[in-house]
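A single protein chain has been omitted from the complex, and every remaining protein chain is retained in its original position.
First chain written, first letter: the chains are A and B, and each begins at residue 1.
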Amino acid sequence: MARYLAARIGLGVLTILAVVLFTFLLMFVVPGDPARTIAGPRATPQVLALVRANLHLGQPVLAQLGHYLAGIVQGDFGISYVQKESVSSIIGGRLPATAELGLAGLAVELVLGGALGVWDGLREKRSRWLAVVNVGFLSVPSFSLGFLLLLLFGYELSLFPIDGGTGGDRIVLPALTLGLFGMPYYANVVRDAMQETLAAPYTRTAVAKGLSRRQVLRHHVLRNALSPALTMAGLDFAILLSGVVFVETVFDWPGIGQLQTQAFYNVDRPVLMGTVVVAAVLVVVATLAIDLIRMAIDPRTRLVSQ
Amino acid sequence: MREFLRALERTGSLTERKCLLIIETEGEGDAMGDQGSDDPASLSRRDLIRGAGLGLGALYIAGCGGSSQKLPGTTSTKASSTAGVGVPGPPASGGQQGGSIVVGWEQEGNSFDPAIGYDLISWDSLCNCTTAAPMIFGAEGEGPFPNAAASVDISDGGTLYTMHLRPGVRFQNGRTVTAHDYVYSWGRVLDPKIASWAASYLYPIEGAEAVFNGKAKTVKGLTVADPMTLKIRLRSPDITFINILAQPYLTAVAKEAVTRYGAKFAKHVVSTGPFTLTSYDQQGQTAVFKRNPHYFWKGLPYLDSVMYRWGTSAQTELLQLQHGNVDSIGPGIGPSLVPQVSAQPSLAKYVVKVQLPAVRWIGLNLKREPFTDIRVRQALNWAINREQITRIGYGESVPWGLPFPENLPSFHRVATQYGYDPQKAKALLAAAGAHNLSFQLTTTSDDPNPSIAQILQQQFKAVGVNMSIQTVSDSAYNTSTEKKNFTAAPVHWYQVQPTALDILDSNYTTNASSNYWNYSNSKVDKLAAQALGAPSTAQSNVYLAEAEKLIAADAPGLFLGSLNFIDGRSPALQNFHYNVFYGTYYDRLWKSA
Partner (left out) sequence: MFGQPDKIYANGISAKGLPLPFGASGHILGTDSIGRDMLTRLAYGGRTTLEVAFIANITSIGVGAIVGVVAGFLRGVTELVLMRITEVFLSVPTVISGLALASVLGQGVFGVIVVVTALYWAWTARVIFGETLALRKRPFVEAAIAQGVPSATIMRRHILPHLLSLLLVISALNGAAVVAIGAGLSYLGAGVQPPTPEWGDMLNSGQAALEYMPHEVVEPLVCVVLTVLAFVLIGDGIARRGSVSLRRSWLDI
C-alpha cells in the first residue's frame, strides 16, 4: 500500500508537470497578445513594444517556460500581468469562497441526485417524470437556470439577498443552481447502479440469508451502487473548485472561475497558469482520493498483493 | 465534461462585456424622455449650462487666437453659492450631504493608476473619483474649463501654455499641490518603465518624446516658473493640447505615495479628486472611494462614499438596480439587454439615453480583394440599410453613414451621408466588373456584432455580394487587426475630446496607430496636420470637415451608425449627469431618501 501511494504521488507530480507543459504550450498556439489588453486600444505600437519588453514577452517560448518552471519549484507563480499582484495571493484569496461554494454545490447534487436515483432504482419501472425532469435540467443553460432562481427567489419573493458576495444565506441560490445542474448525472448513474446491484447474485444471497430489507439495502445494495457516483463526485469536486464561472457571475460570487476566464481574455498568462496548476492538483488529489475510498468501501477493487 | 460546458457557457456571457475599446463609459445625458418627468428642472438646467458652455467656448477660441487670452476661472461662483459647481456641470442647488452609492460593473479594471487605466471601470474611477485634471469638460463635451488649474494662458502663437495652479488644491493626503508635482506626474506618464498608453498624447510637449524614448531624463518643455505656475512649451501649435489637459492621466499624483506603493500604486492612488480610494478588495471584488475632505471645490462631494462592485452579469445587475442593491450600472445597459427596456415599461424610469461622440463601422482592408477597388467599397456603403440595423438596438445607435461621429460641437459638415440605395450599389458593382463577389468578415462575438454581421450578410446578398462570417475570440480579433490580417472587421471608436481629430489622427492618417485599413491619402494627412495646427477651433473644424468628405469618398470603411449610451441608474440619484467623456459625475450627486 505504501509503495502504491508513493508511486501514485510521484506520478501525480508528473501529471501536474505534464499539464503545466501542455497548457503553457497551448497558450502560444492560441492567438493573443497580453500587451494589447494591458495597454488598451489607444496604445501606439511603440507602447505595445515597451509593454512586451517589460514583461519579457520577446523571449522564446521555451525560455519563458523554463523561467516559469523554475519559479514554480520555488513556490513562485509569478506576478499578474494586469493586476501586478502575486498570483499565489490572488488565487489564495479566492480559494475559500470557491471551496465553500464547491462543497455546498456538491452536497446539493449528491443529496438530490442520490435520493432520486435510489428512489427511481427501487421502482419496478423507471419514472418517466424523473427522466423528463432530469433531461430538462441537463439541457437548460446553467446561466439561465441560475438567473431564473435569482429572479424568482431573490427578486420576486425576496427570500434571499441578491446583492452578491459571500456570507449568510447568499450561498443558497448558487449552491442550488450547481446542485440542480449536477443532479441528473447522479440520479441517472445511481439509478443505473441500483438496478445493476439489485439484480446481482450477492443481493440474492443477502435476501436468501433472511436479512431485513433495510439491512440488504444498506450493507449490500447502496454500498455497491454508490461506487460510480463516488467517482463522479470526486471529479466534480475538483471541477467545482477549479471554477464554475456562470454561477459566479450570475450571483456575483468571487471565485476562481471568474479569475480564470478573465485571465484568459486578458491573456494574463501567469494568473491563467496559476489556476491551471490549482485545477491539476485538485484533479490529481481527487482521483487518488476516489481510488482510495473506493478500495475502502468496495473490496473488489482492492489491489492484489502479488 | 461539465467543466467545459460551464466554461463555454460562461464564454458567451463574458464576451458580451464591452470593455476592449476604450472608454465606453463616456456619454452624457439626454434623458430618454423620462429624466425630464422625474426632474422638471433638468431641462432648464441643461440649457443653462449649454449656454454657459458656448460662451466659455468662444472665449477659449479667442484664447487660441494667439493673443494670450486668459481663460475664465470659476465663472459660476456667482451663479451658485457652492464654489465651482457650475463650471463643468449644472449648479447643484439643494444638495444633501451624506449617503453612499453602489456602482455595479461586469469586470475588474485593468488598473486604477491614472497613467495606465483605460477600460470602462478604471476610466470611471479616474475621471469621477480619484483624479482632478487641470481642465475639465462640460457634461456634453463643452469646454474644457479650468479645474485643478485656475487658468491657462496661451501665447507665442499657440506654443506656450502657462498654467496657473488653483490655490488650495491639495492631494488626498493633505499636501498642497505645486507645479513640481505636475512635472513629476507627467514625467511619470512618459517613463518608459511605466509604458503608459497615454504617453504619445504628451508628445506635443517639447522634449516629451525624448523622455519616452529614453533619450532624456526630464521633459525639456516643462518649466516651473514658481510653485504655482507651470510653463509648457509645445513643439508646434496643437489645438488638441488643451483637451489633453482635461484627461485624467494629466492629473497630479503624490510622489510620496508612488514611491511607497510602487507597482501597487494603482490600489492606493493618491491624487486630487473628490473621492479617495480607501480600499481595493480584489478577493471580494469591491473598491471603496471615500469623500475627500481636501477636495478643492468646497462643499463637494455630497456623497460620503462610492462603492464599486464587479464580477456580476449584466442581467443580474439590471435586477439589482430594480431591487435597490446597486444605484448605477457602470457599463450601462448593454446591447443585448436594451430591448428589455422597450419590452418592460416599468424599466423606463431607470434609463437615461446619452448621445455619444462615437461611431461604429466595418473597417476594410484596402490591400485585399475585393476592397482594392474603391467602387466596391462605395457600392457596399450604398447597399446598407442602416435603419434595419439600428432598429434592433432600441436606440443603442442611430443610422449614420459618415466616418466622424454625428454630434461634434461647432462642426459644419460638408460631406453627405451614404444612404440606402441598392440600385446605385448594383450599378457601382457592375461598373467595377464585379460578379459573384465574396469576402469574409472577421468579428468577435461581442454584442451586437453577431447580429449586425448577419443583417449585413442578408443586405449584401440582395446586391449579389456574398459575405461569410468568421467569429473569433477577442484576442484573436485584436491580433488579426493589428497584423492587418483580415478583410473586413467591425470597429467602433469612442472619442475622448470634442474634436474629430481624435478619431482622424488615430484611424485615418497614414501612420495612425489604429489605421489597420492600409488607408493612406496624402490630402487627408495634410488636412489633419492643418487642423492640428489651426489657430482656432472653427478653422480646425473647416479642415476636418474637408477631411471627412475625402475619407467618406474613399470609403475605407462601411459606416454604420453613431452610438448612444444607455445608462441604468436609480431614480433616487439627484442631480444625475452623465458626461460624454467621463461618465457619471459622482461629486455633485446625492441620493434622495
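Everything that follows uses one rule, which is that contacts are C-beta pairs under 8 Å (C-beta built on N, C-alpha and C of every residue); 3 or more make two chains touch, one makes a residue touch a chain.
All values derive from a computational prediction rather than experimental measurement.
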Of A:Phe143, A:Phe237 or A:Phe251, the residue in touch with the unshown chain: A:Phe143
Residue, one of A:Val108, A:Ile162 or A:Leu198, that touches the chain absent here: A:Leu198
Absent-chain contact - pick from A:Val19, A:Ala39, A:Leu180 or A:Leu240: A:Val19
Among A:Asn188, A:Thr249 or A:Asn266, the residue in touch with the chain that has been omitted: A:Asn188
Subunit A residues touching the omitted chain (full complex): 7, 11, 14-16, 18-19, 22-23, 26-27, 29-31, 122, 126, 131-132, 135-136, 138-141, 143-144, 147-148, 151, 184-185, 188-189, 192-193, 195-196, 198-200, 203-204, 207, 213, 216-217, 221, 224, 227-228, 230-232, 235, 238, 242, 260-261, 264, 272, 275-276, 279-280, 283-284, 287, 290, 294, 298, 300-301
Missing-chain contacts mapped onto subunit B: 1-5, 7-9, 11-13, 15-16, 315, 336-337, 339-340, 342-344, 388, 391-394, 445, 447, 450-451, 453-455, 457-458, 468-473, 476
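Convention: only the chains that are shown with their structure count from here on.
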Inter-centroid spacing, subunit B versus subunit A (mean Cα positions, whole Å): 40
Residues of subunit A touching subunit B in the complex: 30-33, 36-47, 50-51, 54, 82-85, 90, 93-94, 97, 141-143, 147, 150-151, 154-155, 161-166, 181-182, 185, 236, 239, 242-246, 248-254, 257-258, 261-262, 265-267
Subunit B residues touching subunit A - in the complex, by the definition given at the top: 2-3, 5-7, 9-15, 20-22, 106-108, 110-111, 116, 118-119, 192-193, 195-200, 212, 263-264, 266, 282-286, 309, 311-313, 315-316, 319-320, 322-323, 325-326, 473-476, 478-480, 482, 506, 513-514
